[in-house]
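The other protein chains are all here in position, but one chain of the complex has been omitted.
The block that comes next holds chain A.
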Amino acid sequence: MSEQEIREGLRVAVWDEPPLDFDPDALIAQAEKVRTRRRALVSVGVGTALVVVSAFALPTLFSPSRPDSANVAESPTRSSAVTAPPAPNSQQVEKVAVQAVKRLHLILPSAIGVVPEYVDDGRGVPVPPMAVGRFGWFIRFEDTIGPTAIQLQIGGHMTDEKYCGGFETCRQEAESDGSKVIIAEHYEGAEMIESMVTHVRTNGTAVTVTSFSYNPLTGSGIRKTVPIGSGGLRVLATDPQISWD
């Protein structure tokens, strides 16, 4: 088959062409509809994008905690005072633990078998410390209900939100020496199932004592409420007889 035959064949191939019923005005009307719909879609898309961007940007812009230039300028001094506390070493922790064990008898006279249960940063920790660099351990004891434990942590102060996150109630109270106490409580119905008291000391360290409605060392021994309430925990966390530093 030559190229000429192909050319002729293609010409003859359209001989049975059906009549063309083409209306340019109808096509233009349809095209205008498409254009309008496309513009509307773009408007909706842009509007949605603006709403999403605003939703994320506005709270940041108008947040009272947004750092302005003055705060930024003075922030290095403040952070050095707060975030660089003297880190306790293991000997200090042991010393504090022994003192805390003694003081627990004053808070909970019925407690027997009070012993410290040491843990450190994340290795074999039943309940991990709240942040890296914070030393944590437990004080194991047995009260009238059964064996349980409370958790103690010492380290640099974190943001207040870290102490309050996930708790139903959280309040701060100032101490006479300029330090502050953060008391957070977690409830299940009317019963308190976790109580955490943090003493943020003037030198930037924070002592956190937590009591649970179960034995945090075993995960069992569930009881109705915590063995030591926030009052007792506060006494322990702010106890001047304990060498927290």
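Note that contacts are C-beta pairs under 8 Å (C-beta built on N, C-alpha and C of every residue); 3 or more make two chains touch, one makes a residue touch a chain; residues count from 1.
Heads up, the rule we're going with is that contacts and distances are computed from a predicted model.
Participant: If you look up the hidden chain in UniProt, what protein name do you find among "Response regulatory domain-containing protein", "Phosphonate ABC transporter, permease protein PhnE", "SigE family RNA polymerase sigma factor" or "Membrane protein"?
Facilitator: The record names the chain that does not appear here as "SigE family RNA polymerase sigma factor".
Participant: With respect to the chain omitted from the figure, which of A:6, A:51 or A:115 is a touching residue?
Facilitator: A:6
Participant: Touching the hidden chain in the full complex, which residues of chain A are there? Just list them.
Facilitator: Residues in contact with the chain left out: 1, 3, 6-18, 20, 22, 24-25, 27-28, 30-31, 34-35.
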